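Right, one structure below, let's go through it.
Only one protein chain is missing from this complex, and each of the others stays in its spot.
Each chain carries a letter (A, B and C) given by its place in the written order, and its residues are counted from 1.
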Amino acid sequence: MAITKRKIINDPVYGFITINHPLIFSIIEHPFFQRLRRIQQMAMAQLVYPGAVHTRLLHALGAYHLMCMAVNELRDKGVVISAEEEIAVKSAILLHDIGHGPYSHALEHVLIPHTSHEEISLQLMQQMNNDLNGQLNLTIQIFTNNYHKPFLHQLISGQLDVDRMDYLSRDSFFSGVSEGVIGYDRILKMLTVQNNCLMVEEKGIYSIEKFLVARRQMYWQVYLHKTVVSAEKMMVKILERVRELFQYTDESIKTVPPLDFFLGEYTGLMDDQALAHFCALDDADIISGIKKWSYHPDPVLSLLCKRFLDRKLYKSRIQAEPFEEEFVQQKLTQAIQQFGIQPKEAHYLCFTGMATNTTYQRKDESINILYKDGTVKDIAEVDNTLIQQNLSAQIKKFYICLLT
Amino acid sequence: MAITKRKIINDPVYGFITINHPLIFSIIEHPFFQRLRRIQQMAMAQLVYPGAVHTRLLHALGAYHLMCMAVNELRDKGVVISAEEEIAVKSAILLHDIGHGPYSHALEHVLIPHTSHEEISLQLMQQMNNDLNGQLNLTIQIFTNNYHKPFLHQLISGQLDVDRMDYLSRDSFFSGVSEGVIGYDRILKMLTVQNNCLMVEEKGIYSIEKFLVARRQMYWQVYLHKTVVSAEKMMVKILERVRELFQYTDESIKTVPPLDFFLGEYTGLMDDQALAHFCALDDADIISGIKKWSYHPDPVLSLLCKRFLDRKLYKSRIQAEPFEEEFVQQKLTQAIQQFGIQPKEAHYLCFTGMATNTTYQRKDESINILYKDGTVKDIAEVDNTLIQQNLSAQIKKFYICLLT
Amino acid sequence: MAITKRKIINDPVYGFITINHPLIFSIIEHPFFQRLRRIQQMAMAQLVYPGAVHTRLLHALGAYHLMCMAVNELRDKGVVISAEEEIAVKSAILLHDIGHGPYSHALEHVLIPHTSHEEISLQLMQQMNNDLNGQLNLTIQIFTNNYHKPFLHQLISGQLDVDRMDYLSRDSFFSGVSEGVIGYDRILKMLTVQNNCLMVEEKGIYSIEKFLVARRQMYWQVYLHKTVVSAEKMMVKILERVRELFQYTDESIKTVPPLDFFLGEYTGLMDDQALAHFCALDDADIISGIKKWSYHPDPVLSLLCKRFLDRKLYKSRIQAEPFEEEFVQQKLTQAIQQFGIQPKEAHYLCFTGMATNTTYQRKDESINILYKDGTVKDIAEVDNTLIQQNLSAQIKKFYICLLT
Partner (left out) sequence: MAITKRKIINDPVYGFITINHPLIFSIIEHPFFQRLRRIQQMAMAQLVYPGAVHTRLLHALGAYHLMCMAVNELRDKGVVISAEEEIAVKSAILLHDIGHGPYSHALEHVLIPHTSHEEISLQLMQQMNNDLNGQLNLTIQIFTNNYHKPFLHQLISGQLDVDRMDYLSRDSFFSGVSEGVIGYDRILKMLTVQNNCLMVEEKGIYSIEKFLVARRQMYWQVYLHKTVVSAEKMMVKILERVRELFQYTDESIKTVPPLDFFLGEYTGLMDDQALAHFCALDDADIISGIKKWSYHPDPVLSLLCKRFLDRKLYKSRIQAEPFEEEFVQQKLTQAIQQFGIQPKEAHYLCFTGMATNTTYQRKDESINILYKDGTVKDIAEVDNTLIQQNLSAQIKKFYICLLT
């Protein structure tokens, strides 16, 4: 009897996740991966949905689990996936978010400007690939869509990838928002491959509808919830203020070297030194920074930090039309007077913005339905689906945030 | 139509939690309560159960929800609970863990020696009571069991309190360990009151059995899981080493004032200054500290911190008998040689200990079963229950932890 | 301490249902209500979804449970509902389906033509009201919408009534079709009353969307699933054949008096005798009848019955356009030849039909959204909802069923 090292991990969403290959163990045990344990998946959503504190590490494991299921289903239908491809695509999904910094999307362009998390993910994968003597070669090919079976890449990144399936399932689970629950198991059973491209069987149409509607609801009800936006913008404004104060080389603004680096020095060149700093960053640095800055002499900075810690956030409003310039000016003036700050700092206390969401975009990548007779249709062209006008249109909402 | 401020909070465990009283709002918005958002309920259990990252704030809200249910059920059975008592007992359960420090039980006696979290809870409640002009008077009476209806205190702290019901339900939910699931809703429906004491109706016996068995299983499978113990002991050893290094007044060991205070100065007197420091502490301080100390020149400290961050924990073993002295000595010698440390520091790398658990203790407080004919029996005396010999006995397990 | 008779019933969907009023006990213990135990809620859906075997009795209890929740929520918001109104509206929901016959909707107009189940429900309520000395007077007023608080009637029968909320929740639960899950608890928390009419709070819009989308999906995926339709039509055809054979007063077609009555004699007059027969009917009569008729000398009848019992159903196809006359003729001819039957009987073996569904109909009763500023909008007029074109349009699908 061949004995393989084998581990099962409890997951509240799927029950059990099985790890049964040495490369998967190596990835999970790597410090790059363990760092994800200290980064929350949903950033500030926990200020509205207090259960939503799960980590990016668990999301990565969950997406890996769905990939295991997807590979099994596709093989059961006769799709050829070699043992090497299997491990590569599983490794790729484990690593797809490895380049996320603290509080993920909420801080992405503020903390590390000019470099996307996908670029950093790729750099980190390459570095791990060196550590692992090239075992990630195929993983990187698939991740960068340079492999001759595009469906493997589509499983990682596409309209119906296991990344989305996991984050919708997981975020709705932990936040307790049942509106976001999708039938991931049914969708997986409906996937198929034609000409090396991912398709959905005809009878899976309603599950796809459900998936797109759930995704839309999670955006408006959770990810773009006005209080969540308000909290994330407050964190953003804090970091912007810190970055501004760094220009006066005030020592008191410093916290720890990696954070000092990205807030004071980083110019957009992700070289080895920058990458090393990146790998040392996690959510705790931001929270500790905010706690320290809440005692900083700059009144704007300490005000924002104290408010953040005590969850006394900006009041926010959301509407379908942009806010009138006059109305905004009035609110700015009010903030200046109330808090005794200078007009040039008023934008820290009052500002407007726009949130957008498109449920289904045909341009980039479409969801293709494979009919029994072999024809293929984009889901937006199927009769009587919900996906037509409404779900394909981009929806814009305008918000104003105001400290009171 | 009377309009009351009313808020519902999504909770993945119970669905929705309703807040509908001004005092409850005041408590939840208080910085003392918001601090619990930054303290994880299950400390290092997340290193084994990656979903178990929920916060003490959510536990407090959950226990409050169960208390709302308990009050409704008891009233529906004719138990008299006044409006004032209702708010007081709900406030008390919200505040019952307010005195927990970073990583709760894992660090309790290490970070803040000589003072229990219950004592701090009471001090913080008294301080909040001042802020709230005495609105918490009855709350404190009930919390300290100085009220003439003991069942209200028993609902907060007893063999069958809503605290335990929530943490078992919640911890099993987030860890994904189905063995810990209890029928909290059925237990609540079986509660009753006789002579102002909490009782369980006869037909609730099997639910109580299930509750005690689930609790036992959570202890051995989760709370005292050998890897969880290993991780928590590593954190403990790190703080002990820091405290030791503080004796040499080495500035480089310092991190932030509240942590420096408790690791370098605190003598056990929880005065106003100490309490202010306490209120500024949360999990992020510990993690940030460990990250900083991982670069500290002390080899023992930096070794433990690096290992902790990368989840390269002590190897541990657990057994029913104490470990032989000779065996332990041999392991200590091995550690000294492998890591080139001094013998007096070996206890940081290798040590033994004992974990105990008693599922049901009759001495302190018992679970009383009320029969239809009015007689009352301790559950351990009921025929054919599981609670007799096995669940009443204290079980000891011995562990050894070793860095390799 | 006042002791009230009190009973809790386990329900897999909601956990526990509490019965705590003598009138509710009387209704539940009445033979009219107990009869619902022998009538399945989803008729032939179990031939596709084998878990969907729950009874109408459980649906009635579930809807009653949601009514209890609705009353509590509305009162908590200041809506005045008297104790008498509370019991009346709870009684009404328990009794709303009391007039359903065997296999409910599937056989409704076939087994008991000319009389709707609502009419029978009302007759049975009146009869029970006599037995109960007028205790159901207010119940009947509310049920027939003759009470001055229309919102009580709307909770029983309207676009957002607890009947629909229960059947969607319950049918998706038992069938295992997660696409039909709705957030019933959130919807209930979003209900409110203005001018005695039921409204939904603004922030409940997404839950309503979810509800309507789920309903739509249950229709197409479950209730109108082509194999479910095929099975129900087979049962209908069997009864039609039996009714036809009754015209020849063939004794061998008879089974039990109540079924014989409705298949052989009933002319549409629901007098006391007819009602007594009705109350003696349940699913078992139909199944036993089919088992008996499977040995009947009429070849069409015995064929259909055997096929039904062995689940060798009509093959069916569904499409957006009506089937071509020529195509249908060809299939009819094929059936005649294959089974050696007479042309006039061919319609038992091959036939076409149309299934329709409108997710949201504004005409009858609308779902009104109450905004914070007091304005009211029909949900179909709210910006960016899914409910506009798509969900308001009636969708028609055409099917053909064919025995092969």
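The criterion applied here is as follows: contacts are C-beta pairs under 8 Å (C-beta built on N, C-alpha and C of every residue); 3 or more make two chains touch, one makes a residue touch a chain.
Bear in mind the structure is a predicted one, so any value in this text is a computation, not a measurement.
**Student:** Decide which residue listed in C:Gly176, C:Pro297, C:Pro322 or C:Gly353 touches the omitted chain of the complex.
**Tutor:** Checking each option in C:Gly176, C:Pro297, C:Pro322 or C:Gly353, the one touching the absent chain turns out to be C:Gly176.
**Student:** Which one touches the absent chain: B:Thr55, B:Gln123, B:Thr192 or B:Ser207?
**Tutor:** B:Ser207
**Student:** Touching the absent chain in the whole complex: find that residue among B:Phe16, B:Trp220 or B:Phe246.
**Tutor:** Of all options in B:Phe16, B:Trp220 or B:Phe246, contact with the hidden chain holds for B:Trp220.
**Student:** Pick out which of C:Asn10, C:Ser116 or C:Thr404 touches the chain that's been left out of the picture.
**Tutor:** The missing chain is touched by C:Asn10.
**Student:** From the list C:Val80, C:Ala276 or C:Leu309, pick the residue that touches the absent chain.
**Tutor:** Residue touching the absent chain, from the options given: C:Leu309.
**Student:** Kindly note down the residues of chain C that lie in touch with the hidden chain.
**Tutor:** Chain C touches the missing chain through residues 9-13, 15-16, 29, 31, 34, 37-38, 46-47, 49-51, 53-55, 57-58, 61, 173-177, 256, 280, 282-285, 287-288, 291-292, 309-312.
**Student:** Need a quick check: the contact residues on chain B for the chain that isn't drawn.
**Tutor:** These residues touch the chain not displayed: 178-179, 181, 183, 186, 206-207, 209-210, 213, 217, 220-221, 320, 383-384, 386, 388-391, 395.
**Student:** Touching the missing chain, which residues of chain A?
**Tutor:** Touching the missing chain: residues 1-4, 6, 8, 15-16, 18, 20, 76-80, 185-186, 189.
One rule holds in what follows: only the chains that are shown with their structure count from here on.
**Student:** Would you identify the chain whose Cα-based centre sits farthest away from the centre of chain B?
**Tutor:** The chain lying farthest from chain B is C.
**Student:** Per the centroid of Cα atoms for each chain, what is the distance between chain B and chain C, given in Å?
**Tutor:** So the centroids are 49 Å from each other.
**Student:** Where the centres are mean C-alpha positions, what is the separation of chain A from chain C, in Å?
**Tutor:** About 43 Å, centre to centre.
**Student:** Please set out, as single numbers or ranges, the residues of chain C touching at least two other chains.
**Tutor:** Residue numbers touching two or more other chains: 186.
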